[in-house]
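Shown here: the complex without one of its protein chains, the others still in place.
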Amino acid sequence: MSFQNPVFIPGPTNIPEALRKACDMPTIDHRSPLFGQILHPAREAVRKVLKSTSAEIFIFPSTGTGGWETAITNCLSAGDTILAGRNGVFSHRWIDMCQRHGLDVQIVETPWGEGLPADRFEEILTADKEHQIKAVLATHNETATGVKSDIAAVRRALDAAGHPAMLFVDGVSSIGSMDFRFDDWGVDVAVTGSQKGFMLSAGLAIVGFSAKAMEATKTASLPRTFFDVHDMAKGYDNNAYPYTPAVGLMNGLNEACKMLLNEGLENVFARHTRIATGVRRAVDAWGLKLCAVSPDVYSDTVSAIRTPEGFNATDIVTHAADAYGVAFGVGLGEVAGKVFRIGHLGSLTDVMTLSGIATAEMCMVDLGLDIKLGSGVAAAQEYYRAAPSLAHKDAA
Amino acid sequence: MSFQNPVFIPGPTNIPEALRKACDMPTIDHRSPLFGQILHPAREAVRKVLKSTSAEIFIFPSTGTGGWETAITNCLSAGDTILAGRNGVFSHRWIDMCQRHGLDVQIVETPWGEGLPADRFEEILTADKEHQIKAVLATHNETATGVKSDIAAVRRALDAAGHPAMLFVDGVSSIGSMDFRFDDWGVDVAVTGSQKGFMLSAGLAIVGFSAKAMEATKTASLPRTFFDVHDMAKGYDNNAYPYTPAVGLMNGLNEACKMLLNEGLENVFARHTRIATGVRRAVDAWGLKLCAVSPDVYSDTVSAIRTPEGFNATDIVTHAADAYGVAFGVGLGEVAGKVFRIGHLGSLTDVMTLSGIATAEMCMVDLGLDIKLGSGVAAAQEYYRAAPSLAHKDAA
Amino acid sequence: MSFQNPVFIPGPTNIPEALRKACDMPTIDHRSPLFGQILHPAREAVRKVLKSTSAEIFIFPSTGTGGWETAITNCLSAGDTILAGRNGVFSHRWIDMCQRHGLDVQIVETPWGEGLPADRFEEILTADKEHQIKAVLATHNETATGVKSDIAAVRRALDAAGHPAMLFVDGVSSIGSMDFRFDDWGVDVAVTGSQKGFMLSAGLAIVGFSAKAMEATKTASLPRTFFDVHDMAKGYDNNAYPYTPAVGLMNGLNEACKMLLNEGLENVFARHTRIATGVRRAVDAWGLKLCAVSPDVYSDTVSAIRTPEGFNATDIVTHAADAYGVAFGVGLGEVAGKVFRIGHLGSLTDVMTLSGIATAEMCMVDLGLDIKLGSGVAAAQEYYRAAPSLAHKDAA
Partner (left out) sequence: MSFQNPVFIPGPTNIPEALRKACDMPTIDHRSPLFGQILHPAREAVRKVLKSTSAEIFIFPSTGTGGWETAITNCLSAGDTILAGRNGVFSHRWIDMCQRHGLDVQIVETPWGEGLPADRFEEILTADKEHQIKAVLATHNETATGVKSDIAAVRRALDAAGHPAMLFVDGVSSIGSMDFRFDDWGVDVAVTGSQKGFMLSAGLAIVGFSAKAMEATKTASLPRTFFDVHDMAKGYDNNAYPYTPAVGLMNGLNEACKMLLNEGLENVFARHTRIATGVRRAVDAWGLKLCAVSPDVYSDTVSAIRTPEGFNATDIVTHAADAYGVAFGVGLGEVAGKVFRIGHLGSLTDVMTLSGIATAEMCMVDLGLDIKLGSGVAAAQEYYRAAPSLAHKDAA
């Protein structure tokens, strides 16, 4: 097994040395005050990363998918109506989960590559005079298409409609990497995981609940135990968990938050924009297009790159792994075979990114695409060198 | 944070050096063949540890509690009747989970300290002519009381009654440490976690399903997505997961199984019996009693030790942590304050165990109990030296 | 390979978790300012551990033996006379090194088990009217016999004789564990290594030079390059080394010093005295004697324990390794077969120490010595519990 090259999948990300060490912890008693010294600061720090002052933070030994389940089983009851846009595989999966839990999902189909249509949401919400809709689901960053949606606009849609539905946001591939504002956007449940912006291994579902969402848990009747936030809250009050916590990973989360907050969230976001822009310059130099239809929806954590008609984009991913030992992401769902994805979130430098761009170039040339070697690299270099980052000094 | 002393909680256990290193892994692409080289051998090896040739093994980024939820949500429907014995906190919690998922639990209350009453199960099952009971739940080893139950006898009860109910067994604190026979005992769902016999951090729910249990999943209608075994099975067919797996921990699981299987399961079990016997000799020398009422139910992974009337057993645990930096387990539920627990599972040597016994002695004397210093240690030494183990050579 | 039990050799010691992680470092450029951020603080901190305000600190990729060579080759010339006491294997080896480098060593033979005879030194120095003696060599703590010598008394001997000889002190198994006062004692060269009080792996020779010793280097003509302190000093001025430094180990050294200084040197020494006293109580309870002849020379870092006539003490060490996976130290040189050694320096707790004592007891009983199981443990427990240490909270 070789670990020499960075990975360029859109999560899990490359784990910084300091976080590897924070996670690799001997066993401690998870019912001792020592655990409290990890648990409480981690929750407090996650709250800050969410830009919230009051969200209740719950951390489960699970993944983002478990976070979705936490959101719906704690706040909703069988038969409840919810509103959701579908513009990629991950929004699709959350919708599917809702349906399997007996929820009635009103789906707004949205072209893959576009952001969620806040205006359409507003129409629907306005029309829902009896407030049948209990929650609006929104995927902040569609990892499958490299598209970010405007959550503030979704909030405005709710407000304009005077609608009391809760707002549930999937921030799995945005939180900790792209601007996310729990309080300002009136988010009721935010869902993420440990393996993206937090730069850790997968293994934690990280969820924030607003006071309104907490209130909803009192009447929500979907069955839940593992993901029950009341059990969890009761545990926290005793420095503990209702079951055994993933202590090392939580210690890593605590350290990851410190790294992000010490760097400054705005600096973290700017760093992601910067790295992403270099990738986009390369794509442009190659004469290719992103799946994301316009700059306002370009994701700063992952780029899904369309390849020419008739070419199987998945071949790039397979070839990169086989020939160069580099991992990119394949296209999923509707865009399978049509795009390949370069993940550029978490702990990445210009230098690492250039190696990913260089590899993609070699692969495309190897597979017969009309790409000039060095062209994407040069475009990214030109961008990066104009404003050399000091990120390597900050993000250990 | 100090990590110098071993822990004596009944899980998570002390993590062997080799497993710490196996878990501490850089990021790999979890959709690549490389992941398959971890996933499939790990599942195959877990099957062997369960002593099964055909169980379907599912591994979730979760904990034993998630394993319980996997068992019931995949195999049962709301309103189903199940039969369960309650003889400690963990059997209680599983029952509670069932009730919260809308199952009708027929509870056989059993004194804490006794094993599950297979004869009583037989009566009830025999009386259930219409086979309303869909599943029998049995906790193999009650971690709260240090009591093991006779699962083979539960199987015989089902057979004697000619009852088709499934047999779900919680083997969280027995599998990998005490004899467990999935096939011989006709277990339908076995549940465990990574942090006990497998000597890893918490973070994995490990579950085995029989063919009969797999068949039951087809009609079971409790809502499930994160813990859905069909989604999981479909992922496995593609070397993957329906979401992001905890790769490092799975790599550790694979290594842990290799360690156990290389040592030989019977040797592993004998080693646990040996370590446990030393602890029991010490308890005897102290003039104290176990919570477990008779030798046939003594657990080889944890001893719950009763302290004299009027003494708060929890003080021992608090004092051990404060004064000596050693972690023991407190009493839980009905036996809170009445027992303290010494966990003796996983990677332990005579030498480590003697240090735990010596610490317990100091604590009891410090707190005014009439215990002779060195007495428990001497009794354990006498036992251990009679047959010096070579465990330190085998279990790295 | 199993690493479950602590080691009880008199160095290398058990490495605290935090220091393992500090040493396990990716490659950095050792000619960059980053290296300076390790080098300079490490040297400054070592100076403090030596209780010096002005010693020049040199750190070589080597061991204590290389430190001895540094002392003599930088400060002396072939044919120079030096004065040294021989009371154990390590003082013997340093003397042997001097002779092989062409120095004329005036040896004061001292019974093994006794400290260096400062009074005899004073006589010899007083008699050396022409100041032929260029240096006095003194081993602060004889690791072979568990004997500490009174270095302050050696200094007083020099002063009483009005003799200008330099004072070279081997503090390999004392510095960082027992009180050592470079400035107060007028030490000219102090020698130690990374693997004892500093709790790291072997690999660094750590040496302190007084202004007088630095002056002596100007005329000293023994050949040297690898151990040349001028080359080293010139390197330090450029944040660098004359060759490639052991960066990770130096990072560990820096952290180790922080741990010691944060705990407080007097607390560190008191902790060692405390742990050692428990061991000595056990020896007493066993009815055995130390090699060290009287309490004023008892070492707080290692106890050499005499076994009865006709018994081969080395068997204890062999048996402990074979039967229990525990490492003690054998007797060396004159006391080979007559003593076995329990190292009790570095990062040890009461609980770990008790496990070592318990193991020694089992071994002695296994080998037919008339020792009561639990007796030494009880004596140590009695001592330790009288004043429970909080060391486990401080020394991570």
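As written, the chains take the letters A, B and C, and residue 1 is the first residue of each chain.
The rule is short, and it goes like this: contacts are C-beta pairs under 8 Å (C-beta built on N, C-alpha and C of every residue); 3 or more make two chains touch, one makes a residue touch a chain.
In this text, all values refer to a predicted model and were calculated from it rather than measured experimentally.
Within the complete assembly, C:T65 is the residue of C:T65, C:T81, C:Q106 or C:N239 that touches the hidden chain. The chain not shown here is touched by just one of C:C23, C:I82 or C:A378, and that residue is C:C23.
Where chain A meets the missing chain, the touching residues are 1-5, 14, 16-17, 323-326, 347-352, 354-356, 358-359, 361-362, 365-366, 372-375, 377-379, 381-382, 384-385, 388, 391-396.
Mapped onto chain B, the footprint of the missing chain covers residues 17, 21, 24, 26.
Not every partner is drawn; the one left out touches chain C at residues 1, 3, 7, 9, 11-15, 20, 23-32, 34, 37, 61-66, 68-69, 78, 96-97, 100-102, 193, 195, 201-203, 222-228, 242-249, 321, 327, 330.
Convention: only the chains that are shown with their structure count from here on.
Each chain gets a centre from the mean of its Cα atoms; the one farthest from the centre of chain B is C. Rounded to whole angstrom units, the spacing between the C-alpha centres of chain B and chain C is 46.
Touching two or more other chains at once are residues 17 of chain C.
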